[in-house]
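Presenting subunit A:
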Amino acid sequence: MREYVANVVQAATSIFDGLSVTFSHFFREPYTIQYPDRMPIPVQDTLPYRYRGFLDVDLEICTGCLACQRACPIDCILIETRKDKETKSMLIETFDIDLAKCMYCGLCTEPCPTGSIHHTREFEGADFSLESMVRRFIKEPVTAYKPKKKGEDDPVVAPILERGKRYIAEFADPKDDAPAAAGKGG
Partner candidate 1 sequence: MESAIGLNHFLAVGLILFCLGLFCVLTRRNAIGVLMGVELILNGANVNYVAFSKYSAAAVDGQVFSVFVIMLAAAEAAIGLALVLAIYRSFRAIDVSVMRTLRG
Partner candidate 2 sequence: MAGAAECGGGSVALVELSRVERDMEIAAIRRLLHDKLGAAVGVVEEGPHYESIRIDDDAVERAAMLLRDTPELRFDCLSNLSGCDYPGRGAIDIVYDLYSYEFDRSLVLRVSTRRGDPLVDSVERVWPAANWLEREVFDLLGVRFRGHSDLRRILLPEDWVGHPLRKDYVEPEQYHGISTVRESMLGIRSGS
Partner candidate 3 sequence: MEGLSAEVVVFFFLAGVAVVGACGVAFATHIVYSALSLMLSFLGVAGLYVMLDADFVAGVQLLVYVGGVVVLTLFAVMLTQGIRDVKVSNRSAGRGFGLLTVVAVFALLWRSFQAAQWHRPVEYLAAESSTAAVGNALLGRYVLPFEVASLVLLAVLVGAVVLTRKETAESE
């Protein structure tokens, strides 16, 4: 009999308590971020610097060293290079990344000497076909970048290279000014 009453009392009090917890949620803000259209800032800007989104390549500073292709465990990068007979420079003929297959592991970006291949904070790539997910970066063969001993002076390439270097450096140790996961979790 005592157990009987105890059961009733326990049930009543615990349900009472549970109800009070859920009721208190009416006074809390919802946590939803109204992606895509009702956000104060684009969602990409809320992502941390290290976010491993789609890969991008700055062909201006790619040395054609194939380090990234070799590092990828699942062969989703294809680079084809050719020595140009006349200029003696290296031409990159193909630079394809299969984003449908990629696992966004970041292993390819680590060995890149210039930070040419890097993750962006882009992730919206839904499409009706798979073919469109292969990023073909090269339309026409481009000359591979040759690092200069004295540092880069070409006004076009320099900022890009600086970005790449910064990427390498700051990925591991981002400075405070690197955009962080702001505006979330609030």
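Quick note on selection: all candidates are chains of the complex that A comes from, given by their letters.
FYI, a contact is a pair of C-beta atoms (placed from the backbone, for glycine too) under 8 Å apart; a residue touches a chain by one contact, two chains touch by 3 or more; residues count from 1.
Remember, it's a predicted structure, so these values are computed and weren't measured experimentally.
For subunit A, the touching candidate in this complex is 2, chosen from 1, 2 or 3. The residues of subunit A lying in touch with candidate 2 in their complex are 74-78, 96, 98, 100-101, 130-131, 134.
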